[in-house]
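Right, I'll just put the structure down here and ask away after.
A single protein chain has been removed from this complex, and every other one stays in its place.
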Amino acid sequence: MNAVRRRALLAVPVAAAVARDVAAQPAVEEDFAAAERAILAGRTPVAGGIAIDMPQLSENGNSVDLAIKVESAMTATDHVTAIHILAEKNPVPRVARFALSPRAGRAEVATRIRLATTQTILVLAETSTGQVHRASRDVIVILGACVDGG
Amino acid sequence: MIGRPAAALLACAALGTLAAASEIRPSRDFLSPELRAQQDDPSRHPGWLWVEEGEALWRRGEASCQSCHGDIAGMAGVAARYPAVAADGVLLNLEGRIERCRTQHQAQRAFGYESEPLLSLTAAVALRSRGMPVSVAVDGPAAPFVEAGRRFYETRQGQLNLACTQCHDENAGRRLRGDVISNGLGTGYPAYRLEWNALGSLHRRLRACSLGVRATQFDFGSPEYLALELYLASRANGLPIEAPGLRR
Amino acid sequence: MRAAGLLLLGLCAAWPAAGQVAPFVVTDDAIAAPLLGLAGDRARGAAVVRNRETANCLICHAIPDPRERFMGDVGPPLAGVGSRLTPGQIRLRVVDPTLVNPASVMPAYHRVAGLVNVDARYSGRPVLTAQEIEDVVAYLSGLEE
Partner (left out) sequence: MSGSITARITLPEQAHRGEVVPIRVLVRHPMDRGIDAPGLRPVPRRILHSFRVTYAGEEVFRMDLSPGIAANPYVEFTTVAVETGDLVFEWIEDGGAVYRREARLVVA
């Protein structure tokens, strides 16, 4: 992951660069589209209902802040059951899954993710009524200059 | 300590230095708004994980830090005075001071530079000076070290033939690719650097700078980096400690 | 991703052969003659300019290419440099800009003498070979207004 950005300003940490570059290759790759299809399981997603808060430009792909709010009453009969984060160009497109219940009170989560490169982030939210909401955001990962392979 | 009056004296003696110093901005001014907000928020700053471990270390053991120094809150302002010259003439930074305490007063083996316990303790102690102005002594026994650090800072080095000052004074605020060049102060160290995914010392950062210009990387705690650290601190005199910092 | 790592290994292997600095003559503020009489190649030069492991020009300079993002602004933009400077002037500025301006922040790309504390891995060899210098000169000369 982070192959381009991680390549050192200089050609010094060769072994480290190789190691890092292939570090995230999964044994069996599931591509982005397949991952989305598997989550949808035949359902047609509804656009919207999800607010994604993420900087448009990310200074470092090692740590990108991502906050998600899904519109939901979070009642016993109508609540968000799962939120999925997918990253289009990451070696492992399924970044995270959050399982929620009415005990959450609000369907709001935040975390920090790794991004291999500039790409699209997709969020899917499943509800107890069987709906799936879908939203996406583009993020640019800035190529850093002062990197030391550390 | 004689830090602040001494700094004022030096500034009066060298008007050129004073003029240059007035242009030096805190490192936080060069951070993106996101990173700056995160640096200010302990609930979101991963560096606090090291602080937590450092505070536990402070209390640990029979001859603990606490058994001599009391609560770590008493360390307020200490980090702002380092690097400093010890009574025996040796230049010590905060890491070096802690290691001396270990070996001389606690009869323990040194943790080792860049070891996790030393980073954690350094971060916990430095935190107690967060927001306080840097006030290192630059006269008396410190003067030759400051001068050595200044020479290092101003000497073009490495295959790329660059001096620290060429980027961090003449081009501060400009961009190297996507990176904004800061005034190159060490006030945020030890810092959690996103590239490292970990907390690291100023000397680790300096080694990265040396690598960047394809120059010799000096050892952690080397005389070269210690003198440079003191010179950087002299440039930062009066500016706030940011440790533990958050850097990209 | 893997290819990037292998490329680096390849560069390391090529180092011993690259430890040469070609002789040159400075006339006014230019090196009129191509180094070693070599012909430059624009496409290869474009690659050298973008290469983050060697010349790394874009860390400080912008080139007129909308596909490149986050180029540096420490040095002047390179668009139109071919109209402002002759190939000989460009050659001198890439070989050793301190011969034009001793305080220049730009590194000398074809010089080994008079450098301080050079890392052993780079000692005795210039950043760019004579051929790479000529390729860069060919590329930059082509950036006309």
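So that you can tell them apart, the chains are marked A, B and C in the order they are listed, and the count of residues begins at 1 in each.
By definition in this document, contacts are C-beta pairs under 8 Å (C-beta built on N, C-alpha and C of every residue); 3 or more make two chains touch, one makes a residue touch a chain.
Quick caveat, the model's predicted, so the values are computed rather than measured.
A.B. asks: If I consider the whole complex, including the chain that's not displayed, which of A:Glu59, A:Glu108 or A:Asp148 touches that chain?
C.D. replies: A:Glu108
A.B. asks: Considering the whole complex, not just the chains shown, which residues of chain A touch the missing one?
C.D. replies: Touch with the absent chain occurs at residues 1, 15, 18-19, 21-27, 62-64, 67, 85, 87, 90-92, 94-106, 108-115.
A.B. asks: Mind pulling the chain B residues that touch the left-out chain?
C.D. replies: That gives, for chain B, the contact residues 42-46, 48-49, 52-53, 197-198.
Here is the rule we use: only the chains that are shown with their structure count from here on.
A.B. asks: Name the chain pair with more contacting C-beta pairs, choosing from B-C and A-C.
C.D. replies: Greater number of contacting C-beta pairs: B-C.
A.B. asks: Calculate how many whole Å lie between the centre of chain B and the centre of chain C, each centre taken as the average of the chain's C-alpha atoms.
C.D. replies: Those two chain centres are 35 Å apart.
A.B. asks: Taking each chain's centre as the mean position of its Cα atoms, how many Å separate chain A from chain C?
C.D. replies: 39
A.B. asks: Two or more other chains touching the same residue: where does that happen in chain A?
C.D. replies: 8-10, 12, 142-143, 145
A.B. asks: So which bits of chain B are touching at least two other chains?
C.D. replies: Residues 176-178, 211, 214.
A.B. asks: Given the complex with chain A, which residues does chain B contribute to the contact?
C.D. replies: Chain B reaches chain A through residues 32, 34-35, 38, 176-179, 193-197, 200, 204, 207-209, 211-212, 214, 248.
A.B. asks: Where on chain C is chain A touching in the complex?
C.D. replies: 1-2, 4-6, 8-9, 11-12, 52-54, 56, 59, 69-70, 72, 119, 121
A.B. asks: Looking at the complex, which residues from chain C come into contact with chain B?
C.D. replies: Per the touch definition, chain C meets chain B at residues 58-60, 70-74, 98, 105, 107-108, 111, 115-123, 125, 127.
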